[in-house]
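And then chain A:
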Amino acid sequence: MIEIRTHGRGGQGAVIASEILADAFFREDKFVQAFPAFGVERRGAPVMSFTRISDSEIRERCQIYEPDHLIVLDPILIETVNVTSGLKEGGWIIINTNRSMEESELTRKFKVAAIDANTIAIKYGLGSRATPIVNTAILGAFAGATKLVSLDAVLTAIGEFVPAKKENNRKATEEAYNSVITIE
Partner candidate 1 sequence: MGEKITFKSYKEMPINAMSIADMTWNLTGSWRNIRPYYDFKMSPCRLGCPAMEDIQRYIFLVTEKRYEEAWGAIIENNPMPAVTGRVCFHPCMDKCTRKDFDQAINIPAIERSLGDMGLENRDWMKKVDASKKEKVAVVGSGPAGLSCAFYLARMGYQVAMFESEKALGGILRWGIPEYRLPNDVVDRVISQILGSGPITVRAETTVGRDIGLDELEKEYDAIFLGLGLMKSRSLGIEGEKGKGIEPGLEFLKKVNSGETVSPGKRAVVVGGGNTAMDVARCARRTGSDVTVVYRRTMNEMPAIKDEIEEAEKEGVHFHFLAAPKEVVRSGGKLAKVVFQEMELGEPDESGRRRPVPVEGRTFELEVDTLFTAIGEQADLTGIEKKVECEWNMIKTTGEAGETSSARIFAGGDVVTGAASVVDAVAAGRKAAGKLDRIFTSADEPAVEEPKTVGIEEINTAYFHQTKRTLVPRIPVEEALKGYLEINSGFLPEQLEAEADRCFSCGVCNFCDNCWMYCPDVAIVRLEDSYEVNYDFCKGCLVCVVECPRGCISTREEGK
Partner candidate 2 sequence: MRKVIMGNHAVSYGVRACDVKVLSAYPITPQTQVVELLSEMCASGEIDAKFIKVESEHSAMTACVGASAAGVRAFTATSAQGLLLMHEVLHWAVGARLPIVLANINRAVGPPWSIWTDQNDSLSQRDVGWLQIYCESNQETQDTIVQAFKIAETVKLPVMLVLDAFFLSHTFEIVDILEAKDVRKFLPPYVAETKIDVDDPHSFGNLGSPSEYFELRYMIQKAMEEARDVVKDVDIEFKEHFGRGYGVVHPYRCDGADVILVTSGTVASTTRAVIDEMRDEGIKIGSLKIRLFRPFPVEEVYEVLSKAKKVAVIDRNISFGHHGIFFQEIKSALYGRTDVPIFGYITGLGGRDVTPKVIREIADRAVSDEKQERDINWIGVKV
């Protein structure tokens, strides 16, 4: 079973990201489960959501405390939230950032994949300059970096879940898939 935790801020689409991710794995015949850390959603507040992927039925119905991989939609969160809490050594951190992660502490224990999802999202008109919606781009980066799920499956899931600007979301996902920088 693969357990993935997604960190973001209200409005960035973190919850939907975990659901799209589950749906993408579902399209590759996995058992999946996705759900948010239950709170009262407010724009800008730190949020978490969870995705479980398995070859067999998933029985655990609780939050993920020791994830295999992390998806971080907002680099500032690293400074305010202990995002790596419980992350298994050698796990992926897919992070939205415009800085180089080469020198980051994180690279010592974890594999890091960096993507400037903000720029991509803005380029394709997803969300606003103040709050770009980065979830589709970062899922492209996730697929590109981890190869755990195919780009096709992610794109299909996005087509299912994203209500508007389907084509631009698709392009953002593809661009991120191709441009993600990995430090293993």
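Criterion applied: all candidates are chains of the complex that A comes from, given by their letters.
In this section, contacts are C-beta pairs under 8 Å (C-beta built on N, C-alpha and C of every residue); 3 or more make two chains touch, one makes a residue touch a chain; residues count from 1.
The model shown is predicted, which means the values in this text are computed figures rather than measured ones.
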*Which of the candidates 1 or 2 touches chain A in this complex?*
2
*Of all residues in chain A, which touch candidate 2 in the complex?*
19, 22-23, 26, 31-36, 38, 40, 58-63, 65
